[in-house]
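One protein chain omitted, others in place.
Residue numbering begins at 1 within each chain, and the chains themselves are lettered A, B and C in the order written.
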């Protein structure tokens, strides 16, 4: 990893001539997070991960239109909240960057956003069965994740969020939550940091698969109570458990690097 | 990749003495497409991928009878629409090359064909449940994929399409669609290019698995409306989204090459 | 592969001093078959594959008690039909070698036997739902695979086939078929060669998974008719399709060697 990041560091330095360029650690998490989401099966060739610029909350970082598993530090562009790249470096932008822009606009607590076609989650986006908190790691799903339908929101380009208006409608459906499903399309997941958003996206995928299996057992499923959901948020913020986030991240990146080399 | 393709290039040059031999890029996509279909689990040791010869629409390229994951540029043969190899190079031909030949004969828009025993798709070929467009990536499935039954079509060699007549019957069942299921056997999927056909075959496999899971949730499933299916075709042809095809292909081939080395 | 088999060849030569030692090709298929069954998920640390000695039909070859994925040519022992190793070479024998011995005794057509805890198959061994021919590759399952219950057959050592009597009872339940399920335990699968038996074991696993998924779609499943089952046996024996066996075997061993190195 050392060698690889030495090179990435040199690239990042070369790129960071301007003052707007964020710190190396954030860039590294953003690249690593892309690889982890791919390695964990949340994204495939499509999907994307962004981070708000901590120096300028009206800007965010997002790769140009490459597959998450192939993203390098050199691919990361900086966007404003209208979805304009400050310097596109000749690259194509993700058509759906408005998902990120419009969530950052209305959710100051959100520092990172994942959009994916998470395969375990997709069935819940077309079903009357709600994706709900059933295991402790899935408490972020609350008592049921809202489902956004681009068709109902006036989308004219299939199910894609290709305009600021559709991004605003999606952000409104997300509300103050962590996850919003997108009918026939996937989901969008937010977090208080890149690592938290990536962890939330993976937890959503894992929880969805577990819920499917519990339902298939054919007897009633016990979901988390509102009180248990609230407690879990407290636990997640406790310093005794936040160590778990780093522990898991270290495993994820070690695994992704093994698989991607 | 460079070294490997340098060798493939030399081979291709050696093979391309005659004027009928297509361009390197097509051969490369054909070899890569075979590896991708294997790596993505659409084909195993059986199944095949062909491309129409753009210089001679009455000819097509197809590997001799080797497993898709092991196909090299040297294995690619050129066939006429009666399924005769121009030069078999001492190799055995796929018994079912008539699938390709007869689809090319009646569908001038089709430039590539995949035949596989796609495991997610097989259950729909023996079920009264229709494989249908449920997610945007599966819009090619329309309001239900037709199922071909070789036994009903007079097949005398199990379920194999080993004669021009059976190939014609299969092509008729495909009609103007993109996918045709084959009872107890698999499916055949077409596209406007090798990359498009490979992408369609993978989308069919992925969509089938998602539909199974949505059904297993036990509540009604919302499928794409006819209007949404039609819209999706427009989106797929739009230059703003066709970039997605290349993005995904780059990921697929990078992944397949990692796994196959 | 060359280097590895050069070494294996030397070992085989060293071992083949006596006249009973079979040819290199059979030993190679036996070792490769063990690795393939492991790589394809039919066996894990347990399970075994044997081959009848073509020079002496009352003897068979079977590894000493090592995990299939770790079997080398040096591990292969020769047994008589009472389950005695001619030379145990200090190794422990599989407790269940009587499965092989007693099937060889009553089925002269059988040249190889696989016993495994094939995970897709196990659910059918404890269910009233019959494992049946539903796809062409699963025609060997006929109109329903018999289920052997060691408990009913007087087994006193759990479900293990640790005596000639239990082996005889299992062979009787297999009858003239290709597959016999073993309740709470796994299955045993036979073939006319090592490659055929390995192929049959994998086809059984794959077919079982497909049947589970077809059933989960919730609508009636169309199985192969008796006529279709009979036709499929004819197709399998036809020289035009037997090429498929070699094609698939080449892929399987290439894949297993990649994964095991």
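Here are a few things to note about the model shown:
The rule we apply is simple: a residue touches a chain if its C-beta (ideal position, glycine included) is under 8 Å from a C-beta of that chain, and two chains touch if they have at least 3 such contacts.
All values derive from a computational prediction rather than experimental measurement.
For the chain that does not appear, the touching partners among the shown chains are A, C. Screening C:61, C:159, C:223 or C:252 against the full complex identifies C:159 as the residue touching the chain left out.
Although one chain is not drawn, the whole complex shows that of C:100, C:185 or C:247 it is C:185 that touches it. The hidden chain makes contact, of the residues A:134, A:166, A:184 or A:256, with A:134.
When the whole complex is considered, the residue among C:58, C:84 or C:127 that touches the unshown chain is C:127.
Where subunit A meets the missing chain, the touching residues are 134-137, 139, 206, 209-210, 213-214, 216-225, 228, 231-232, 234-235, 238, 240-241, 243-244, 247-252, 254-255, 258. Touch with the hidden chain on the side of subunit C covers residues 38, 44-46, 65-67, 69-70, 92, 95, 117, 119-120, 122-124, 126-129, 151, 156-160, 162, 183-185, 212, 215-216, 259-260.
Note that in this section only the chains that are shown with their structure count from here on.
Look at the contact of subunit B with subunit C and you find different residues on each copy: under half of the numbers used there are shared.
One finds 32 Å separating the Cα centroids of subunit B and subunit C.
For subunit B, the set of residues that touch two or more other chains comprises 216.
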